[in-house]
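Rather than the whole complex, this shows some of its chains in their spots.
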Amino acid sequence: MKLITAVVKPQRVHAIKDALHEAGISGITVTQVDGFGRQKGHTEVYRGASVTVDFVAKSKLEILVSDGDVKRITDVIVASANTGSIGDGKIWVTAVEEVIRVRTSERGDAAI
Amino acid sequence: MTNLPINGADTAWVLASAALVLLMTPALSLFYGGLVRTKSTLNMMMMSFAAIGVGTIVWILWGYSLAFAPDTGQGLIGDLTHVGLNGTLNTVVGAQGSEIPTLAFVMFQMTFAIITVALLSGAIADRAKFGAWVVFIVVWLTLIYAPVAHWAFAAQGGSGGWIIDKLGALDFAGGTVVEINSGAAALALAIVLGRREGFKRDAMRPHNIPFILLGAGLLWFGWFGFNAGSALAAGHLASVAMINTQIATAAAAMSWIAYERVRNGKPTTLGVASGAIAGAVAITPSCGFVTPLGALVIGLVGGVASAYAVSLKYRWNYDDSLDVVGIHGVGGFVGMIGIGLLASKAANSAGGDGLFISGNPDLLFKQVIAATTVAAFSFIGTWIIATVISRTIGFRVSRDQEMTGLDTVEHAESAYDL
């Protein structure tokens, strides 16, 4: 099993979720994160003092998938997250040794 | 004891005004609370509430007497006749036909003392020991506020406070007593306490700007009581004071953001709120002495002057954290000098004519003397008081406590748990 982590633009989350759903993925865990990268933040001004907000709000999606689904799912995410502009984000894949569903104690692929 | 007769309409107006002015301090606490970072929001608000709590007690026990009891002779301070509000029940104050119960006046003036000291807390945001602040309120109201209020407000037929009764400078609602006084004292406090950790280095964004706007809105509302209530009667003078307040406040809100638009490219909401306060400050001494068009000028100038002034702290390196100096000090001067230039007997026949109306610099001269004397007295006096507190019980929390935030450190609370 693998864990796919995708850091994407918050406004794309809705579309990604729909795309994943269509691809047969129903479970996703999403976290609000601050991203630092090529895409720069913005400047705010308070009583004449400039304040640089140097991060950009991003959403991090974590999705557990079976080994065989990795390519397909990452492709789905790339397709639905892409806006072609800087800051579209990153996806990374890590190996997962065990997955357990709390409610049933099922393990492995069955628990995903 | 029979109650002396009063003018009901004027009493109704002064009572309503007193309620409005009292509301200004909670409003200020919201304005200030929104300006600081989350971690010291509650402490910031608490400083204002302490000003209400302690200020009320000081005022009734001896503050009112020092400010408004018969002058001790030199126009500097009142005597102890009214200690503990002795002799104020069922008596009246005010011009003939326009009498109000003395207690209504005591109450109205109390709210001025409270907000003036509360304003100072803005200069020392995020770093003052709460206990020391409480001590400071008591001492400052007694030694600085009460005398200055006596100077400018205690009209006693020529033998009262020196500014109003001897010099003859004009200050309708507290340009010296409240605004310049708080501005000068704030500067002293900011210097004695020193800069916040991270001043000029860290971004210190306001944590809740809607609170700031709401605070400004409530302050605006309360300011009608402050200024129009200072007429102590419901009539023409209160009406001109009220509309002038509205005009200058609105004009300054707009001139502040116009200035910002030019300088930084964007008009900001913090700017509109700050400008409103700056305009209300500038019109405070002058609202009862100028015409509506005069108020428009004072507002426009007041907004730009303060928008410019708030940046000086970065240049001169004093951390007047929430810009009491730039807004109240500078605005107070704009208003006092505005009278010297623009006052018109058309607005108030008991007032005067300014330089631009009469060509005579006399009034301007008096205004400058009143303004600078109060500024000097307040700055030096406050500097001494703050220094003594610093050296004895200590006025500032430790670096570590400051980093952690005063809410948990001083009050064992967090502002939000959303």
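Going by the order they are written in, the chains are A and B; count residues from 1 in each one.
Criterion: contacts are C-beta pairs under 8 Å (C-beta built on N, C-alpha and C of every residue); 3 or more make two chains touch, one makes a residue touch a chain.
These numbers come from a predicted model, not from an experiment.
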Stoichiometry of the full complex in this file, given that only one copy per chain type appears: A x3, B x3
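The rule we apply is simple: only the chains that are shown with their structure count from here on.
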Intercentroid distance (Cα basis), chain B paired with chain A, Å: 52
Residues of chain B that touch chain A when the two form their complex: 203-206, 260, 263-264, 266, 268, 270-271, 274, 307, 310-311, 314, 323
For the chain A and chain B complex, residues of the former touching the latter: 44-53
